[in-house]
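And now, subunit A:
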Amino acid sequence: MATVLSMKEKTKEARKPRWSDLGLSSARLVDFYKRMLLIRRFEERAAQEYGKSKIGGFCHLYIGQEAVGVGAIEALREDDYIFSAYRDHGHALARGMDPKGIMAELFGKVTGCSKGMGGSMHMFDASKNFMGGYGIVGGHVPLAAGTAFGTKYLGKDSVTLCFFGEAAANQGVFHETLNLAALWKLPVVFVCENNRYGMGTAVERAHAVWDIYQKASAYDMARGWFDGMDVIESYRAVKEAVDRARTSSEPTMLEARTYRFRGHSMSDPIHGHYRTKEEVEEQKKSDPIPRFAEELLRGGILTQTAVDDMEAEIKAVVNEAVEFADQSPEPPAEFLHENVYV
Partner candidate 1 sequence: MATRIEMPKLSDTMEEGIILKWLKKEGDAVKQGEIIAEVQTDKADMELEAYDSGILRKIFVPEGSGAAVGKPIAIIAGAGEDISALLTDKRSTEAVQHHAEEKSSAPVETSLSQRSPETTVKQVSNENGGSRVKISPLAKKIAQEKNINVSTLAGSGPMGRIIKRDVEEVLSHGATAFVPRHAANVSTQQFPVSMMRKTIAKRLVESKTTAPHFYVTSEVDMKRVIEFRSALNATGEVKISYNDIIVKAAAYALRKNPNVNASWMGETITQHGEIRIGIAVALDDGLITPVIRDVDAKGLAQISAEAKDLASRAHERKLKPEEYSGGTFTVSNLGMFDVENFAAIINPPEAGILAVGSITEEPVVENGAIVIGNRMKMTLSCDHRVIDGAVGAQFMSDLKKILENPAVLAL
Partner candidate 2 sequence: MAMLAFREALNQAMTEEMERDPNVFLMGEEVAQYQGAYKVSQGMLQKFGEKRVIDTPITEAGFAGLGIGAAMIGLRPIVEMMTWNFAILAFDQLFNNAAKIRYMSGGQFKVPIVVRGPSGAAHALAAQHSQSLEAMLAHVPGLIVVAPSTPADGKGLLKSAVRDDNPVMFMESEMMYGQKGEVPDGEYVLPLGVGDVKRGGKDVTIIAWSKMIHVALAAAEQLKNEGIEAEVVDPRTIHPLDETVILDSVKKTNRCVIVEEAWPFASVGKEIASRIYSQAFDYLDAPIGHVNGADVPMPYAHNLEKLMLPSVPRVIDAVKEVLYR
């Protein structure tokens, strides 16, 4: 590793973009940006529609954390599996699920991705191997070990990616699952989105060990953390873990250090009693979206015109999704009793 480079080589090395080793095309990088922007605009609009009572229940927005979902999911293949928790709209959009179906699900309409039966916390799409959003903190983590077990049992090389918040890493079943995944060498990647607060309780007030990824050390599992406000770092870390899972069937536990700019859910103020306005403003300086845009503009991969066009295009997509959701019918009354049993 310790190769000595000449000055010339050093200069050349320094001019290389930081993603040059990842084999990502310019188009792919633009796509990363576009997906993050879609999530941001979609979530902003979801908040508006929530205010208009078009969306009910809990509604946990992903604003601020877009780089984690997009970078991680971009590292997957179509035949890989994804589990999410209750903050799942961003993951669903990153997976390429139709914004119309996601918005319709939020509106509780039959055209929603879960036919209006799941809502904000339970987005499902079997056709995208999107195995669902789950509402019990940590409760879905063993399911991800299950699909990883299943693909291995069936002799397939699919990988399972499981998102959860840092608060889930205190749950018993999280530890049970990490143990089973390490013990049985399951092809699963655990991505812990550490947004610093489990609802309103800061990491320091809830965890004896603040480096969440270190919890995996108890199971001798490959582990690490990355900057969750940087889509490239997210992609890099998850891609490496996914490759390891696919080629040598080994699990990895990753901690994405990120931050949510909105409240825990729609009924929660942006900073509340548990964090200051100044803290939130400070964190917004590392907003992953403008940060990546600047980098792409600087590198000549994106032009301002293209950014503006993209904004307009996404606005239209979101408008269309809201219109579709608004005009879609509610599930018929028979749905009440359908799908309780097969």
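General remarks:
Going forward, a residue touches a chain if its C-beta (ideal position, glycine included) is under 8 Å from a C-beta of that chain, and two chains touch if they have at least 3 such contacts; residues count from 1.
Selection rule: all candidates are chains of the complex that A comes from, given by their letters.
Quick caveat, the model's predicted, so the values are computed rather than measured.
Listed candidates 1 or 2 all sit in this complex, but the one touching subunit A is 2. Interface residues of subunit A facing candidate 2 in the complex, by the touch rule stated above, are 81, 112-118, 122, 124-126, 131-132, 134-136, 139-151, 153-154, 172-173, 176-177, 179-180, 183, 338-342.
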